[in-house]
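For this depiction, one protein chain was excluded, whereas all remaining protein chains were kept in their positions.
Chain lettering (A and B) follows the sequence in which the chains are written, and residue indices restart at 1 in each chain.
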Amino acid sequence: MSQFEFDAKTNVAMLGGQSMVFHCHHYNTALQRAVEGGLGAAAPDVLTVAAQESARLQLSALASKGSGPQERLAHADKLFAELGFGRLDFSEAGARGGTVKVSNSHYAMGWVSKYGERDTPTCHFVSGFIGGALAVAHNLAPERIVVTETRCLATGHPACRFKVEVL
Amino acid sequence: MTALGVTLLVQRDCLGGERVVELQLPRPVRLEDLDVVEGVVHREVLTSLPRPFFRLDVPGRFLLTGIVSDPRLRFTVRMAARERAVELALETAQRMVAT
Partner (left out) sequence: MAVNNDAIVQAVSGLRLVGNEDGLIPAFGLYLTRHYASYYNRISFASLHAAEERGEMEARAMRAGLVDAGHQCAFFTFGGIMMSQEWDAVVKPMIETREDWVRGIIGVVNALGWGVWKVENLQGGKELKVSIGNSYESTGYLEDYGKRASGGVCFLATGGVAGIMNLIYHGDVTTRPALDDGYYKRLFADAGSFTGTEVACRAHGAERCEIVARRG
């Protein structure tokens, strides 16, 4: 289990150089809805890039020295689950791209639970996390990784799938 | 109410299909009742609290939470076991009562 450092003087919890805060799916989806409403077509990029940067910095700080891609991706799945976002399956993704499957996506299940199904995929945070994890695992510049959610629980699919392209 | 006096209070769906089942035992939970819950991987009993809160995690089945000295139990049943949610909760509660 990841070791969070909670400072009782500042009430700030840190993990891998990132300040971590508790929130539930009501806030997560309501905030995403406000951002999507405000930014329109620009929202997916903003949401994805923000997630990618946070996850990449943290996973990089937590990565064991000398660890290989598989070990790093396994750690990314473990962390993603510990943080309450669902489960990641990187078995069909490598340094040249591929597909990532996600089960129990917090964002997709949360959205459906709160607002019902939607027309477009909702897991922009997850896309970013996947991009950050692959960047750390394969030592790739984050800008080279493009993650697109091709199936989403929130659009009526049984599970979420992401296409990964490495430019 | 079941034969051993366990009462079903609430059952409802949660995020993504997990199921919450709340039961009331015919008597307050005792510390030793927690020992009969099978398959517990993580056991947390905060005995330092004024009312000792407990969380018992049984992977693949449920998270059981409650307070020692309070008769109410909450089972958050995993998606994989949701079809048997009430049955699992009642079985476990009855085992606790029978101790």
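The rule we apply is simple: contacts are C-beta pairs under 8 Å (C-beta built on N, C-alpha and C of every residue); 3 or more make two chains touch, one makes a residue touch a chain.
Computed from a prediction, not measured in an experiment: that's the story for all the values here.
Could you list, sorted by label, every displayed chain in contact with the chain left out?
A, B
Of A:30, A:63 or A:166, which sits in contact with the chain we cannot see?
A:30
Check each of A:81, A:146 or A:159 against the chain that is not shown and name the one that touches it.
Here the residue in touch with the unshown chain is A:81.
Given that one chain is not shown, which residue among A:21, A:141 or A:167 touches it?
Per the contact definition at the top, the residue touching the missing chain is A:21.
Among B:15, B:40 or B:90, which one is in touch with the chain left out?
Missing-chain contact among the listed residues: B:15.
Can you list, in ascending order, the chain B residues touching the missing chain?
For chain B, the residues touching the absent chain are 14-16, 18, 20, 42, 44, 46, 48-53, 55, 57, 59-60, 63, 65-67, 70, 72, 74, 76, 78-80.
Take the complete complex as the reference. Which residues in chain A touch the chain that isn't displayed?
Chain A touches the chain not shown through residues 1-2, 4, 6, 8-13, 15, 18-28, 30-35, 37-39, 42, 46-47, 50-51, 53-55, 58, 80-87, 103-104, 106, 110, 125.
Basically, only the chains that are shown with their structure count from here on.
Using mean CA coordinates as chain centres, what's the gap between chain A and chain B in Å?
Once rounded, the distance between the two centres reads 32 Å.
Across the complex, what residues on chain B touch chain A?
On the chain B side, the touching residues are 15-17, 79.
Inside the complex, what are the residues of chain A that reach chain B?
25, 104, 106, 109-110, 112-113
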